[in-house]
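Input: one structure, supplied below.
Apart from one protein chain that is not included, each protein chain of the complex appears where it belongs.
Letters A, B and C name the chains as they come in the text, with residue numbers starting at 1 for each one.
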Amino acid sequence: MSTPTAHLVLALSCPDRPGIVHAVSGALAEHGGNITESQQFGDPSTGLFFMRVQVETRAPLAEVRAALEEIAGTFAMTFTLDEVGRPVRTLIMASKDPHCLSDLLFRHRFQRLPIEPVGVVANHPDLAPIAAFYDVPFHHVPVTKETKDQAEAELLRLVRDLDVELVVLARYMQILSDRVCQELAGNVINIHHSFLPSFKGARPYAQAHGRGVKLIGATAHYVTADLDEGPIIEQDVERVTHSDDVAEMVARGQDVERRVLARAVRWHAEHRVLLDGRRTVVFP
Amino acid sequence: MSTPTAHLVLALSCPDRPGIVHAVSGALAEHGGNITESQQFGDPSTGLFFMRVQVETRAPLAEVRAALEEIAGTFAMTFTLDEVGRPVRTLIMASKDPHCLSDLLFRHRFQRLPIEPVGVVANHPDLAPIAAFYDVPFHHVPVTKETKDQAEAELLRLVRDLDVELVVLARYMQILSDRVCQELAGNVINIHHSFLPSFKGARPYAQAHGRGVKLIGATAHYVTADLDEGPIIEQDVERVTHSDDVAEMVARGQDVERRVLARAVRWHAEHRVLLDGRRTVVFP
Amino acid sequence: MSTPTAHLVLALSCPDRPGIVHAVSGALAEHGGNITESQQFGDPSTGLFFMRVQVETRAPLAEVRAALEEIAGTFAMTFTLDEVGRPVRTLIMASKDPHCLSDLLFRHRFQRLPIEPVGVVANHPDLAPIAAFYDVPFHHVPVTKETKDQAEAELLRLVRDLDVELVVLARYMQILSDRVCQELAGNVINIHHSFLPSFKGARPYAQAHGRGVKLIGATAHYVTADLDEGPIIEQDVERVTHSDDVAEMVARGQDVERRVLARAVRWHAEHRVLLDGRRTVVFP
Partner (left out) sequence: MSTPTAHLVLALSCPDRPGIVHAVSGALAEHGGNITESQQFGDPSTGLFFMRVQVETRAPLAEVRAALEEIAGTFAMTFTLDEVGRPVRTLIMASKDPHCLSDLLFRHRFQRLPIEPVGVVANHPDLAPIAAFYDVPFHHVPVTKETKDQAEAELLRLVRDLDVELVVLARYMQILSDRVCQELAGNVINIHHSFLPSFKGARPYAQAHGRGVKLIGATAHYVTADLDEGPIIEQDVERVTHSDDVAEMVARGQDVERRVLARAVRWHAEHRVLLDGRRTVVFP
């Protein structure tokens, strides 16, 4: 009786030195693995090596993981091993703007974005119908100066109770506290509605209009305690002209925001994004 | 005996109010003008109106100008009237990087960029062979802290003696003094090698690499006394990845720089760029 | 008592000759009109002149229309005069793919796309929930070889009964008969999932994959009796690589499709698209 073939994805980073690829591919070959797609990169500026491999194998995931853990010890490696396409348990946070939330849920439902949306948290009730349409539980958690601590406690409770792996700030207009940023470090993706580092902070489109730029942009990045300074995952831009006022920039910018955020979420969920200091390595 | 047809271009701006287009098109119609291309724009945020018209007419330019001057008085209008395609007398300033200079001269020679390059001014001798190949006089004007005033005097002398209408800073690595900026205001175009307002000042590609951006850009703008703050004419970007180091970003950025600068110079020379406060109106 | 100001948009085309702009702007000025945005273009290859004007005026629309009709007679002009932002009554046709339908309805609801979706017609029942979510009546009109005539009669009846001004084929996988194409000529927009004229007909992504192209695209065009040959309104592309299989191309192409279609629909609804033989003039 033959074991069914599994399709695994391995993403790793470690200090760069000779022999890493050979050791890893050896461990995979020993378990009958056939590499279908792989990318490697050594960053001379940080001395780190990055690798992502998709491999077909009949060996159980746990067995492959055990083999890799040995290597990880030798090479001071951190790695994740997962099944290709396994949906990542995701909590989406939003406020009133529907475009990013609606787009993520649409892609999950109809285009197989590999996430499992386990809940929507919003500090306003407006977006409840969208969550309902896509059958995702909606949690209205208002935030005021007084209730911020309590709201964040509720957020962390949901993250725990729902086994959340990824939090997506889909135009969530509240700043997370340092404590939350640290507790969820590397697992929170935000979309900022400007081409960072231009126009940090509030009302970036108004800033962009005032400056007379000819392209507006959006930036998906990991959230850190430094506002709008976390490692950038993806960016894109759209052309604007003198005749586009702030409202028009906002409307056109929303297209860029949702597409940049969707790419970042997908790449993260597919283990294509690796941290390299304050930068990211993306194997798209 | 019939007068040959001239192709004229009119670019104007004035406070917005009813009747401007009618008055202008009336004056053109009276001189037998046939409008072949036109764009208008009223900016609600500044209350200014902008118009660019290309018109075929048998009337002499001076006659058309006289008719427009009357209207200009009524509407507090500033305007330029020129022949379509007349080459604008241009002085190009450079340092050691050849890509922008070489590209502008190539486009002038082979692709009818509507400028007349009357001279190249450089603070280093390296680019003399390129100027020579394209038959443009090369002026080596070194700049040190001690000789800066003298060098700028030489620049202004050349501008006067050569009837220069436009100065292009084609990766000229010196900062012009406030005095020169003011004297040539609106007639100096610079290319900055970043997507402004990100990464002002020195070594923008190194800044961009450090920040981990996923797109690099270039910005063509009018030079003002505020460094890297003048009205933006054109911007564009190019995608980079984690594997592009600073040197690679520099190389790829040069492609964006030369293409953004060439567009800005062409639009300016074709009277397609109008100042709207610290922004520009571009009728491409 | 002052009449409130109306914001009108005029779009016209006629054989090119001197005096058109003057005559039109004169008529507008006589009715106290203030031009806020305008573009003109004379096409030397067809001898036609095109103009789009947005004008603020206190005169009633009917009065302005009457004044323009006189001019139209003189210049053999066809024109439309409308209120800026008036929603165009739109019937959306779809099959099973939800991305274009969902996107149009989202934009109408949340981003003020200036259409009034009066109904969704689909030859499959799958998309009914999306129409329901956005409160748009859903008409399931199956099409087989035998029922095609009947289905088209139903379509034309809906167009009449619902005062439909625009029909959008949002990935409707049926070919309209010549008769319907002619009856609705100029008022049906289709999205084709390739960069036309490449890959006409069926399964364009499979064709594109087979050919090994490095960019995939989408094309919005007016529907004519010549399949995939109608005047192009808008196109865009997205980069693909060797590692994107047909399924991945389909998924990524859907992003381009919905964005290209949305732009085309918006421009049409804002009277920014004018027919110029088998090409279009677009004043975006």
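The working rule: contacts are C-beta pairs under 8 Å (C-beta built on N, C-alpha and C of every residue); 3 or more make two chains touch, one makes a residue touch a chain.
Here the structure is a predicted model, which means the values were calculated and not measured.
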Residue of B:E56, B:D82 or B:D255 touching the missing chain in the full complex: B:D255
Per the touch definition above, residue among C:M249, C:A269 or C:V282 touching the missing chain: C:V282
Touching residue (missing chain; options C:S25, C:N190, C:Q235 or C:Q254): C:Q235
Missing-chain contacts mapped onto subunit A: 16-22, 25-26, 28-29, 32-42, 44
Residue ranges of subunit B at the interface with the undisplayed chain: 37, 98-99, 102, 106, 110-112, 129, 133, 243, 251, 254-255, 259
Hidden partner chain, residues of subunit C it touches: 41, 43-45, 195-199, 210-215, 217, 231-237, 241-243, 245, 276, 278-282
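Simple rule for what comes next: only the chains that are shown with their structure count from here on.
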Identity of the most central chain, Cα criterion: C
Subunit A-subunit C separation of Cα centroids, rounded to whole Å: 36
Rounded Å distance, subunit A centre to subunit B centre (Cα mean): 41
Touching two or more other chains - residue numbers and ranges from subunit B: 41, 44
